[in-house]
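Below is the structure I would like to discuss, written out as C-alpha cells.
Only a single protein chain was left out; the remaining protein chains are all shown in position.
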Amino acid sequence: MNQTMTLSHDLHRDDEASKIGMWLFIFTELLLFAGLFIVYGVYRYLNPVAFHLAAEELSVTVGTYNTIILLVSSATMAMASTAIRLKNKGMTLLLLGITLFIAFMFMVNKFFEWKGKFGHGIFPGSDDLLRLGHGDTLFFGLYFFMTGLHALHIIVGFVLITIVAVRVNNNTLTADNPVLLDNSGLYWHLVDLIWIFLFPLFYLIT
Amino acid sequence: MSNQETETTHVSFRDVKSKYKGIFAWIFSTDHKRVGLLYLYSIVSFFVVGVLLGAAMKLELMSPGKTIMDPQAYNAIFTLHGVIMIFLVVVPGLPAVFGNFFLPIMIGAKDVAFPKLNLLSWWVYVVGALVALSALFAGGGPPDTGWTFYAPYSFKTNTNMLPAVLGAFILGFSSILTGINFIVTIHRLRAPGMSWFRLPLFPWTLYGTAWIQILATPIVGITLLMIVGERLFNIGFFDPALGGDPILYQHLFWIYSHPAVYIMILPAMGVISEIIPTFANKSIFGYKAIVISTLAIAFVGYFVWGHHMFTSGMSGTALYTFSFLTFLVAIPSAIKVFNWVGTLHKASIQLEAPFFWAASFLFVFMIGGLSGLALGALATNVHLHDTAFVVAHFHFIVFGGVGFAFMGAIHYWFPKMWGRMYNTRVATTGWIFFFIGFNTLYLPMFFLGIDGMPRRYYDYVERFHGPNIVSTIGSWVMIAGIIIILVNLIRGAKYGPITTNKNPWGGKTLEWEVDSPPTLENFEEIPVIDRSPYDYR
Partner (left out) sequence: MENNNESHIVPYKTYGIILSVLIVLTLISVAVTRIELASLTVFVAILLAAVKSSFVLIYFMHLKFDNKLLKALVAAVFILIALVMVVTFLDYNYR
C-alpha cells in the first residue's frame, strides 16, 4: 500500500497531445458557429431583400475598424509565441499586453454599437423590430445572437490571455513550457477566424 | 494462478491510498478506472429512474382511457423518460463507463491523455443531470415537449423548459470532453508496436464515436442555446409568427441527434466485437471490414438526419437524398452482422452469460435494423411516421442494441473490474427473463403501429387493447429480469468468490493480461505489441 494517487500522471508531459486536444476543442467551436451560419444562410436565402436592407443599418466603418484591430491582435498573439521561444520575457509581456488592450477596445466598440442599436429601439423582441417585418427581425436576432456569442468568446479569451500573462510574469511559463501560451493563441485566432466570417455577412453584404 | 503471491505486492486501484478520505477518494480521483465506475453508478441510478418512468407509461397504456394518470402527467413522463434515457444513460453509457475503464488498458496505457479533464467531464455530467432534473421541482411543472424539444411548442409551453434545455446543453459539454480525451488518448498513448490495425475493435468504435461526439454535439448545443434565446428574448429564430422556420429547428436538432444514435450504437458494436471472438475462441472474421465499416457508419451517419423529418414538408430532392443515404448507412451495419456471424461459424462456443447477451444482441439488432429500413423508405414512412412502430423500432435499436451490449459488457468485464465473480446461473436466469420480457414488451408495438396506433398519447381506441395488455405484461417480466440481474451483480461485487484467474474467459486483448482488479497504473511495464488483438490460432 505504498502507492499514492498522483504517482506519475505528471511524469510525462506531452505537448503534442495538448495541442491536438486544443485543436479538437477548436473543431467543436467551429461546429458550434457552423450551426449559426446554417441558420443565417437559410434565412438570408428566404429573405434576401430584407437582409440586404437591414445590413445597411450597420456601420461599415465600425465593422472595418474592429476587423482590423482584431487582426492586429491576432498577429501580436502569434508573435508572443515567437517571443517566448526567443526567451524575450519583456517582449512577450508587451505583445500579450497589446493583445489584451485590443480585446478591450473591441469590446468597447461593440458596447457602443449595441447601445446605439438599443437606442434606436432595435433589440430582440422590441416593438420597432416587429414593425420592420420578418426579415429584419431575423437579421437583427441573428446579429445580436452571433456577435453576442462571439463577444462571449472574446471575454473568455481575455481571461485566458490574462492568466498566460500572469504566468509569464512570474516565470512559471517560459520557453521550456510554452504550450499554454500557444493554445491560448490558437483560441484567440479562432475568435479572429469567426469574426472574419461574421464581418462580411453582417456589415458588407448589403 | 500465481495471483496469491502477486496480491501481496500488487495493490488494486480500489485500495490505493489517496490524500482524500472515503467518498472523496472517488469523486476527486483522476484514475480512469475510478472515473469509469463513478459513471457506472450514476448511469445505473438514472437508468433505474428511467425504467420506472417507462413502466408507469406502460401501466397507463394497459387499458384505454385514464388508467393511472392524466394526459399532462403522461406528456411529462414520456418527456422525462426520453431526456433521462437519451442524455443521461445511453449517450454517455458505454463510452463513459467501459470506455473510461478499459480504453487505456486495451491500448496499453497507464491512463487517458488528460486525466483531470476526464474527472471534470464526470463533474460536468453530474451538474448537467442536476440542472435537467431540477425541471421536475421548480414551478411550472416538468416539461412536456418530448425529448426532442420541438419548436415552436418548446418556447410556447408554460412548463419548465429552461432547466431541461440547459441541462442537455451542459451534458453535451461532458460528452465533448470525453470525446476529446479519447481521440487524443488513442492517437498518443498506444503501446509501442500497436499500429492502427492492431488496435482492438472496442477502442476503434470508441474512436469513431469520439469523432461524432466532437463534431455533432456542438450543433445541438447551439440549437438548445437558440431555444433558450427564444424563450428569454423572443428572438424569433423558429417562430413562424416572427418569420422563423420550425423545420429548420428540426434540421439542426437531427443534425446532432441522428449521429447521436451512432454515438450510442457504435460502442455497443465494439463490445459485441470483443465478446464474440472470446467466447467463440476464434479470431474475429474480417477485422479490417469491421474497422472500415465503423468509420463508414460514423461518416455516412452524419448525413442521414432528414429521415426523421420525412413528413415535415421538406423538398422532394431532400427526401430522396436522405432516404438513399439511409439505405446506404445500413450496409456497413449489415457487414458487421455478417462478420460476427462469420466468426461464430464452426467455432467451439463457450455458453456463458456474456455470450448470451451478445447472441441476443444480434437477434434484436437485426429486428431493429430491418424495421429501420421500413421507416427509411419514403412510402412506408408516411404510414408509419409517429406511430408505435417507430417506438418499437428505436427501442429495439437503442435499448436492444445498447442495453444488451451494456449488459453483455458488464457480465464480460465484471471479474476484471471487481476481481470477483457473480453467480453465472442466476445471471443466465436474469438474461432469460429480460430477453423474453423485452420481446413481449416491444414486438406488439410493431403491430400496433402498423395498425395505426399513434405514439405519445395516453389513450387509444378499444381495438388496440389486446396487444397493449401483452406489452404491459412484458414490461413486468423485463423489470423482473432487471431486478435479478442487478441483485446478482451487486451481490457478486460484494460477496462473490474472488477470481484467481486473470483471464477467466480466455480473451486475447490486453485487459486480460493485467491484474483483476487492475493496479493504479494498470501495467508494471508498458507492453510491446507484436500481434493482432484477436490472435487465437
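Lettered A and B in written order, each chain numbered from 1.
Following the convention adopted for this analysis, contacts are C-beta pairs under 8 Å (C-beta built on N, C-alpha and C of every residue); 3 or more make two chains touch, one makes a residue touch a chain.
Since the structure is predicted, the reported quantities are computational estimates derived from the model, not experimental observations.
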Original post:
Considering the whole complex, which of A:Val108, A:Leu152, A:Val166 or A:Ile205 touches the chain not shown?
Top reply: A:Ile205
Original post:
Which listed residue (B:Ser134, B:Asn281 or B:Thr321) would be found touching the missing chain in the intact complex?
Top reply: B:Thr321
Original post:
Taking the entire complex into account, which one of B:Ile105, B:Leu166, B:Leu189 or B:Leu510 touches the absent chain?
Top reply: B:Leu189
**OP:** Decide which residue listed in B:Lys33, B:His81 or B:His251 touches the omitted chain of the complex.
**Re:** B:His251
**OP:** Have a look at A:Ser74, A:Thr99, A:Ser126 or A:Thr147 and name the one touching the chain we're not showing.
**Re:** A:Ser74
Original post:
Where does subunit B touch the missing chain, residue by residue?
Top reply: 188-190, 215, 247, 251, 255, 302-303, 306, 314-318, 321
Original post:
For subunit A, which residues reach the chain that was dropped from this view?
Top reply: 12-16, 19-20, 23, 27, 30-31, 34, 37-38, 41-42, 45-46, 60, 64, 67-68, 71-72, 74-75, 77-79, 81-82, 85-86, 182, 185-186, 189-190, 192-193, 196-197, 199-201, 204-206
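The definition used in the following text is that only the chains that are shown with their structure count from here on.
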Original post:
How far is the middle of subunit A from the middle of subunit B, if each middle is the mean of its Cα atoms, in Å?
Top reply: 35
Original post:
Where on subunit A does subunit B make contact in their complex?
Top reply: 1, 3-9, 14, 16-17, 20-21, 24-25, 27-29, 31-36, 38-39, 42-43, 46-47, 124-125, 130, 133-135, 137-138, 141-142, 144-145, 149
Original post:
Along subunit B, where are the residues that touch subunit A in the complex?
Top reply: 11, 15-19, 25, 29-31, 110-111, 113-115, 117, 176, 179-181, 183-184, 187-189, 214-219, 221-223, 225-226, 229, 233-237, 242-245, 248, 251-252, 255, 519-521
